[in-house]
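Below is one structure, written out as structure tokens; the observations come after it.
A single protein chain has been omitted from the complex, and every remaining protein chain is retained in its original position.
Each chain carries a letter (A, B and C) given by its place in the written order, and its residues are counted from 1.
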Amino acid sequence: MADITIHEGAAAPADHGHDDHGHDDHGGAHVTSTGLSNNKLAMWLFLGSECLLFGGLISTYMLYRGRHGGGPGPAQVFDIPLTSVSSFVLLMSSLTMVLAVNSAKRLDDRNTRLWLMATALLGALFVGGQVYEFTAFYQEGLGFTTSLFSSSFFTLTGFHGVHVTLGVVMLIALAAIIGRGRISGDKAEVVEMVGLYWHFVDVVWVVIFTLVYLIPA
Amino acid sequence: MAIIERPATVPAFVGDASASPPALVTPTAALGAFKRPVSTTGWKSWVFTVDHKKLGLMYGAVSLFFFLVGGLEALLIRLQLAAPDNTVLSADLYNQMFTMHATTMVFLFVMPMAAAFANYFLPLQVGARDVAFPRINALGFWLFLFGGIFLNTSWVLGGAADGGWFMYSPNSSPLFSPSHGIDFWVLGLQITGIASLVGAINLIVTIINMRAPGMSLMRMPVFAWMQLVTQFLLLFAMPVITVALFLLSFQRNFGAAFFDVEKGADPLLWQHLFWIFGHPEVYIIILPSFGIISEVLPTFSRKPLFGYKFVVFSGAAIGTVGWGVWAHHMFASGLGPVSVAVFSAATMLVAIPTGVKICNWTLTLWGGKLWFTTAMNFAIGVIVLFTIGGLSGVTHASAPADTQQTDTYHIVAHFHYVIVGGAVMGLFAGFYYWWPKMFGKLLSERLGKWNFWLMFFGVNLTFAPMHILGMQGQPRRMVVWPKKLTGEGFFNLGFWNQVATVGSFTIALGVLIFVINIFVTAKKVEKAPLDPWDARTLEWMTASPPKEHNFDSIPTVHALDEFFHRKYEEVDTEDGPRLVRVKSAEQILAEEEAAGDAHIHLPSPSYWPIVLAFSLPVIAYGVIFNLMLSVVGAGIMILGLFGWVLEPSVADDSDYDPPAEGSGPSKELASIG
Amino acid sequence: MEQSEAMVSTREGQFAGRRRLVGLAAGVGLVLAGCAKNAPQDTFQPAGSNAREIDGLQRELFYVSGIVGLIVFAAILYAIIKFKDRGQDIPEQSHGNPKLEILLTILPAIILAVVAVPSVAAVFKLDKKDNDCVINVTGQQWWWEYDYVQGSTCGGVEITKSIVTSGELVIPAHTDVLLRITSRDVIHSYWIPRLNGKRDAVPGRLHTLRMQADQAGIYTGQCTEFCGLSHARMRQAAVALEAADFQTWVTNQTADYVAPEADTLAATGEATFVAQCSRCHQVNDLLSPDGTPVLAEPDLYVVSGAAPNLSKLMTRTAFAGWTFDLISAECRDKLWNAPPDEFGALYLQGVTPECFDEANLRTWLRNAPAMKPMYADPTKLASTGGKTRGMPNLNLTEDQIDELIAYMLERK
Partner (left out) sequence: MFTTGSKLFFGATALSVACAVVFAASTGGPTGIMGTVGLLSLAIVFGFLAGINFFNADGNVPGMQQGAEYTAAAAQPPVGSSMWPLVAAVGVAGLVVGAVSTPVVFKVSIVVVLAATAEWMVQGWSERASADAQYNAGVRKRMLHPLEFPILGALGLGAVVYAFSRIMLSVDKESTPWVFMVIGALIAVGAFVFAGRRNASRSTIVGICTVGAVALLGAGVASAVQGQRTIEEHPTTSGSALCLEGGTEVEIDDHASQDVSAKSSVIANIFLQSNDVVIARIPGFTDPEDNFSTITVPRSADVGIRFHNDSSSPQRITARLGTFGDAAEVVMCTTVVNPGKEAFLSFKIPKTNAASSTPLELVIPGVEGQQIAIVVP
């Protein structure tokens, strides 16, 4: 019985193991119609969809940012120096993420894990900063239900915070899985995928930081 | 002959027990739980399956069930409206009924039924062995099922949603709709929304990345093209409704201010978000049906689709322009004249690609050799009914005219012609066309004709009078209509209301006959021929129903309508060139089998999709009744997610028990990885 | 023509074709001949300049659509008869004809451009806001309230004193009137089909809509944006009056309160009204027994914060969201069908004892929520802090109802 029959002049189709989440147990890259791996394509599509999610939330915020009734408004509560630092920390984490992807491509497990953990820590720091910011705002009289401004602000930045948190969980899990050698296939691609997500979350934050914090000030 | 590999354990307990027993126990005995589910028969093979065909069938069965539910709701609505000041339904129940009728039909029937066809036939049409992410595919199905069930449990848990499927704020706020119905609606749609989103990503990747060698995008069947456009629309439309639903549920459940007018909220925010989703949604509903009839019409006309490229590009154009017209649902909302004028003009623009499609279908019939099967009847029915719906749509693309027509029965007539006449009839064309492929048996054509004509007349009888009702001043969403506003003469509005009610029961009769047809066909012993319609596309180039791995060898594609061109060749005769059949479907299949691949790995079934999907309704019930339950649900979800992530897509050898009978050569362990 | 001859001459295979033709013919016939006569809300019978503008556009659209539809159906019909499988050869596998396709793309584009231009023009034409008469129209669950903006000059009558009315919008004929539409709770939509298209009443926003009636008469309408439980029972009418009649109407609306004669049933009714109804319903200038003015406070009892002003209830012909008639069916028909020159006089009579249809009002006073579904069950008002949406059941005795009806009959 013949092994995989390759038709004349044609690449072998993706005939085995259409894996989710990069668990390629067969080794060897898949041949896809576009040459782009399924996982990466799916991640791009997902991020495209996420753009509209944040687009909707940002639009809501832009519509409502001036409507704070008698409650505190953006000019009163925002602490621009702090948020600038936290934005910078998040941007730094993008840098460490790039280094993680580089290490993964060089098949350097040790540094991959190191950079992943550094990225995760910076991300956790950002989330911590957001928790601090929310707590402070709340105590300054800006509750979730106070005004349209507050509801849309907390929803927008909260959604972003949840995305960062999920990203941190992914990074930690990835570092752990690499450590246990559970990824037998193309590690670099998995790291790259998480990296794509992480960069996306950072870019969204740059947009939010600009539109929410900087422009009204 | 190709086989699906089923690794044996090392070593296997097979055959006689007296042989010297091997040293280790079998995985099942040892592990019990947490063996991967690998059975190919029985209920486990369905519940844990990741096979796109099984999932497609389950999608179909479940949406058909919801179709009957939604239809029942429609009949109750029509019964209530059969007489002036009728009392079949109370006002409260009526409001719930029309809300759930629309929600069920759109989200639980037409969309998932299109997903059923996409699941089953996209991989077959593009020559793949499965979708790109089979477990995500399973997740999508279970989310849809659980979301649908969740949504409908509201009937017994304090009443269903009563704000209309458009759920305009502030009528949807707790002050004006205190029952939990809207909470169920919001969370149910979130759950089915996730299903649509993951399904969209999966199918797009499948279409873009997993086409058979030689199948360039412009050699793809139109159904695959229309699904590609649909899935892109879903990909971008779903997050918008997700945002809207989040805002609403934060308002209802956590006191956020988004739609609180006293705090300065603008109720039009909801309308914009809803319709930015809602209008692409219209094309999400209709494009799969366009795809189906673009398969059916050429097959039964025995010639290729007229202007393939134009049909494809007009589909893509509809998908693009469809994003810029949402505000035509809001012409009476007070947007201001400039926006109204712009959106009015943009809306008319959408009519152009739609017109192109209708012309191309008609021209596909032109000069063909038409075979009027039931599938063909339904497809032609789509052209006719959709044309009516499209043209009445043009009458309210004009904003001033729309201010008279919107929220009247004229609109109800318009979109039912489009959705029932366009989408649902198209899906029925798909049933009759692909049934032999899915089940290996032909649906009865005799019952099918009854089914078609009852539905065709029923649709016209129900919805044509609604044009008149609307233009003569009967608004929508009215539990009663008063005698004093019906006018005079025999053809007064009361008469047309009764005609519409009779029509709705005619449609119901048609659907009943379809259901009967399913059972009659299931009892039938006679098998369908391999290629009953002399079809044109790849899905017919395999067994009926297809083997688990779809194709023994992945076909190489040389042309649009590959299968047809393998069967027919042009031969020169004295009367000029003639198409002559050179091969039968059976011969082609035999060739493919002979060249079959030996080692085909299919992804293994998995527990995790259903576990993960199950967690979401638990969380949702928690949001409504008690957040502690949400915590439990979140726990299940995290468990499911990590279980999923840590699970290889192909089961370990050790998960397989020894094959039941002998370890013949076809079952022997192939080398893995 | 040609197609149908082809059909007649073809003997075989008309199964599909003939039915389709019959269906089509029936459909067209229905649309042409099947309309109700004198439907009060018929958009094809405009009675004012704005509605006429829309009607012209609408008819053009229907003709264009109809013709295009007929051409498409004829082509389909021809194709399915002509090209039925009669054993002919499998046709040439042609993939289309680009030139034809481009033509078929441009053609609809031209047709649509033809209808788009007048549509866009009409949008701006209908949006003009130059008026001397402005009326606030406020929707709430489930009725409409009107008040006339001070400083307006309506049909030559200057509005200097507040007029608050509900259900029936009284406007001068031949005059442009601007409605400023808003809402107190959810979104409603104001629609008088024979005078103009609809405009949503959105809380927190103010939308304008012009009304103009060619002649005196009554033009009915309904709320057309789904607004909750009793959406179907939220109706309204516009009543156009000639200038002199309108002057009379305004004078009557702003006239001083006339207390019932002492010791009549109506006088007892006044006391009952003060005790039972005046919490929410205002009767202008009504005094309580101790001489203080009686001021309704619907904001304390009703979610929307408003209840219909009953000072001149019997000048209107229907109540409770203009759903239930105050006058008998014969009187209603007579009024609705009155010629324009007689209409004003007939309308200004208000509800006369001969025409009064007591049954509706009586049933309403016995138990309003049973007659029109409303959220007024005191045990189920947790989410609104005890406020009702609509009128609750007041558990009035039959005697009290008699008194109230007697009192109400004099409010005109």
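Operating definition for what follows: contacts are C-beta pairs under 8 Å (C-beta built on N, C-alpha and C of every residue); 3 or more make two chains touch, one makes a residue touch a chain.
The structure presented is a predicted model; accordingly, all values stated were derived computationally and were not measured.
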**Asked** Which of the chains on display does the removed chain touch in the whole complex?
**Response** A, B, C
**Complete:** The one of A:Arg67, A:His163 or A:Lys187 in touch with the missing chain is A:Arg67
**Complete:** Out of A:Phe54, A:Trp115, A:Phe153 or A:Trp205, only one touches the absent chain, namely A:Trp115
**Prompt:** Just one of B:Val88, B:Ile149, B:Val342 or B:Ile636 touches the chain that is missing; which is it?
**Reply:** B:Ile636
**Request:** Could you tell me which of C:Thr105, C:Gln236 or C:Ser304 touches the chain that is not displayed?
**Result:** C:Ser304
**Item:** Missing-chain contacts mapped onto subunit C
**Value:** 129-132, 134, 136, 138, 145, 147-151, 162-164, 178, 180, 182-184, 203-208, 282, 293, 295, 297-299, 304-306
**Item:** Where the unshown chain meets subunit A, residue by residue
**Value:** 63, 65-67, 69-77, 79, 81-82, 84-86, 88-89, 92, 96, 99, 103, 110-111, 114-115, 117-118, 120-122, 124-125, 127-129, 131-132, 135-136, 139-142, 165, 168-169, 172-173, 176, 216
**Item:** Residues belonging to subunit B that touch the chain removed from view
**Value:** 13, 17, 21, 23-26, 28-35, 37, 39, 44, 261-262, 264, 266, 334, 336, 607, 611, 618, 626, 628-629, 632, 636, 638-643, 646, 654, 657-658, 660
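Criterion: only the chains that are shown with their structure count from here on.
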**Asked** Between subunit A and subunit B, what is the gap in Å from one C-alpha centre to the other?
**Response** 31
**Prompt:** Once you find the CA centre of subunit A and the CA centre of subunit C, what distance in Å lies between them?
**Reply:** 52
**Request:** Could you grab the centroid distance between subunit B and subunit C? Build each centroid from C-alpha atoms only and quote it in angstrom.
**Result:** 39
**For subunit B, residues that touch 2 or more chains besides their own** = 264-266
**Message:** Can you pull out the residues of subunit A that are in contact with at least two other chains?
**Reply:** none
**Interface residues, subunit B side, partner subunit C - complex** = 90-92, 95, 162-164, 166, 168, 170-171, 174-178, 261, 264-268, 301-310, 332-334, 337, 340-341, 344-345, 348-349, 351-352, 355-356, 358-360, 362-363, 365-372, 377, 380, 383-384, 387-388, 391-392, 394-395, 397-408, 453, 456-457, 460, 464-465, 467-468, 471-482, 484-489, 491-493, 495-496, 560-561, 564, 568, 577-579
**Asked** Can you list the residues on subunit B that touch subunit A in the complex?
**Response** 1, 127-136, 197, 200-202, 204-205, 208-215, 235-236, 238-240, 242-244, 246-247, 250, 254-258, 260, 263-266, 269, 273, 276, 553-556, 595-603, 642, 644-650, 672-673
**Fill in**
Per the touch rule above, subunit C residues touching subunit B in the complex are 15-16, 19-20, 23, 27, 30-31, 33-44, 51, 53-54, 57-58, 61-62, 64-66, 68-69, 72-73, 75-76, 79-80, 83-85, 88-98, 100-101, 104-105, 107-109, 112, 115-116, 119-120, 122-124, 126-127, 141, 181, 185-187, 189, 191, 193, 196-200, 202-205, 207, 220, 222-233, 303, 323, 329, 332, 373, 380, 382-384, 389
